[in-house]
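A protein chain is absent from this complex, but the other protein chains hold their places.
Chain nomenclature is as follows: A and B, assigned in order of appearance, with residue numbering initiated at 1 for each chain independently.
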Amino acid sequence: MLRDITLGQYYPTDSVLHRLDPRVKLLGTIVFLLSLFLFQNFTGYIIATVFLVSMILLSRVPFSFMVRGLKAVVILLAITVLINLFATPGIPLVSFWKFTITKEGIRSAAFMMLRLIYLIIGSSIMTLTTTPKNLTDGMEKSLSPLSKIKVPVHEIAMMMSIALSFIPILLEETDKIMKAQMARGADFESGNLFKRIKNMVPLLVPLFISAFRRANDLALAMEARCYQGGNGRTKMKPLKYHLRDLAAYLILALYLAATIVLPRIPALKL
Amino acid sequence: MSIISAKKLAYEYIRRDKDGAVDGIVRALDDIDLDIKQGDFVAILGHNGSGKSTLAKHMNAILYPSEGTIWVDGKNSLEPENMWDIRKTTGMVFQNPDNQIIGTVVEEDVAFGPENIGIPSKEIWERVEESLKIVGMYAYRTHAPGKLSGGQKQRVAIAGVVAMHPKCIVLDEPTAMLDPIGRKEVIRAVRALNDVENITVILITHYMEEVIYANKVYVMDAGKVVMEGTPREVFSHTDELESIRLSVPQTTKLADELRKAGVPMPKGILSPEEFAEALCRLSSTM
Partner (left out) sequence: MSLIINHVSYYYNKNTAMEIKALDDVSFKIEDGEFLALIGQTGCGKSTLVQHLNGLLKPHEGAIYFNGENIADKDFDLHTYRGKVGLVFQYPEHQLFEEDVFTDVCFGPKNLGLPQSEVELRAYEALKQVGIADEYFYQSPFDLSGGEKRRVAIAGVLAMKPEVLILDEPTAGLDPKGRDDLLHLIRNLHDKNGITVILVTHSMDDVAAFADRILVMNAGQLVFDDEPRNVFANEEYLNRIGLSVPEVTRIMHLLYQKGLPVRQDAITIEEGLQACLEILR
């Protein structure tokens, strides 16, 4: 059920990407996402595809595992594709009733679909290869200059990492409460929208109470273990750049340059 | 040497009704005297709501006495500058294993405490390794805590406390949510801490079978300590224990019944093995 959502869940294995510094991966993801919107023609997609495929291979995460994550956003994908397909003006190819499919429509729908899929897979490669803890550490460190202007960077990072680690626990809890209320005859599946929302009360109230109780317990446990914010804290695994991280930055720079320059070379315009 | 001692310790809180008006004052702890020595294995018994968790929270400077004083390693918890020292001296393990895990990997969770008190990274690695070995969870150091069993999670929580090198560990019903196997694992780990590492253990529980390893038992009811002594002494008062919502192990109960039937079984028998020995001796003299 709910546990089937694998989009962006950490996949434990050992690969170059897993070992990279999270800061590199954060920047890398941003660069990749930006690049997707920088080019308009086919050449750009070839470069992006080569880059993405090599990342997938390097990550050693089974491709099927990534694809399963896509299921969650299939509807979103379909809507975008349909809008692009029918709403792009241009040379009509097929038309029926009020709908017209244009050549440009097909092109832009295909590009948009690719772009979205790349976007999702690209960003999920980051979360698949980085533990939530590492990810928040990376953000904390990258954003640490902000703490000079009184932005509570450490606290935000800590909150994020706790929230992330509680998601599976709360999903399991939701499943359990749902079953328990179904055993009391609750119906979560039928009725109109309004009724369905009303039917969620027996699920949501216990869930919120449980979340609050957990939050309380956790705060107490953290306090008992001498947590007092970011000041004076050390790290078991402090972030340190290695040679491979520098190499990765270099590759990223090359990739960015390639996506900007290559599609603009007339001979390579496809 | 005393590691935790309390004199006339009392804790009161104000109870409010739905509208926030004061409904009454609850005296959750009442006139408690304690004297726990370094290296002791102490059990605190009591029914739900008897004040045992409230007492535990005083040992870690999470709650402060309304009256009286508690000293942890000679430090008065009422003096604010002692708070972090006290929390470093006594570690706490709580009931729900899911709600005290902070890291997403076992070793990172164990490192959380040492990180908070500013231990250098190299030493954190050593401490994490050492404490995971003590509780027998070293093989799981790179696992996700969510996938572990309840007993394993609690052992990780214990390791997290051990890594802070406390002199004393307070466990607040660490086995209440576990199955019998998990319960055994946790108690075994706790006993190892006490025997091998000589860490003072304060175990709060209402499972009578877990108390028999302690060298001292405090029994609480309505915020007061109503009995103290060795497990054997405490468990020879079956009727008193039952009158405060507690019970004795089945073995002790059976020995009691035999005594009532006129068989001179010794008082305070705790384990089936002891029982069998005693009865054999009796049957050969009869």
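By definition in this document, contacts are C-beta pairs under 8 Å (C-beta built on N, C-alpha and C of every residue); 3 or more make two chains touch, one makes a residue touch a chain.
Keep in mind it's a predicted model, so treat the numbers as computed, not measured.
Undergrad: What are the shown chains that the omitted chain is in contact with?
TA: A, B
Undergrad: Of the residues A:74, A:183, A:243 or A:265, which one touches the chain left out of the display?
TA: In the complete complex, the chain left out is touched by residue A:183.
Undergrad: Which listed residue (A:12, A:202 or A:230) would be found touching the missing chain in the intact complex?
TA: Checking each option in A:12, A:202 or A:230, the one touching the absent chain turns out to be A:202.
Undergrad: Any idea which of B:68, B:145, B:249 or B:268 touches the chain not displayed?
TA: In the full complex, the listed residue that touches the missing chain is B:249.
Undergrad: If you put the missing chain back, which residues of chain A would it touch?
TA: For chain A, the residues touching the absent chain are 176-177, 179-187, 201-202, 205-206, 209-210.
Undergrad: So which bits of chain B touch the chain we can't see?
TA: Against the left-out chain, chain B lists 18, 46-49, 149-150, 176-177, 179-182, 206, 208, 242, 245-247, 249-251, 253-254, 257-258, 261, 263, 272-273, 275-276, 279-280, 282-283, 286.
The rule is simple: only the chains that are shown with their structure count from here on.
Undergrad: Would you pull the chain B residues touching chain A in the complex into a rising list?
TA: Listed in rising order, the residues are 60, 62, 84, 87-88, 91-92, 94, 96, 98-105, 107-108, 111-121, 124-125, 128, 142, 144, 146, 160-161, 164.
Undergrad: Along chain A, where are the residues that touch chain B in the complex?
TA: Going by the criterion above, the answer is residues 10, 12, 131-133, 161-162, 164-165, 168-169, 213-214, 217-218, 220-228, 232-238.
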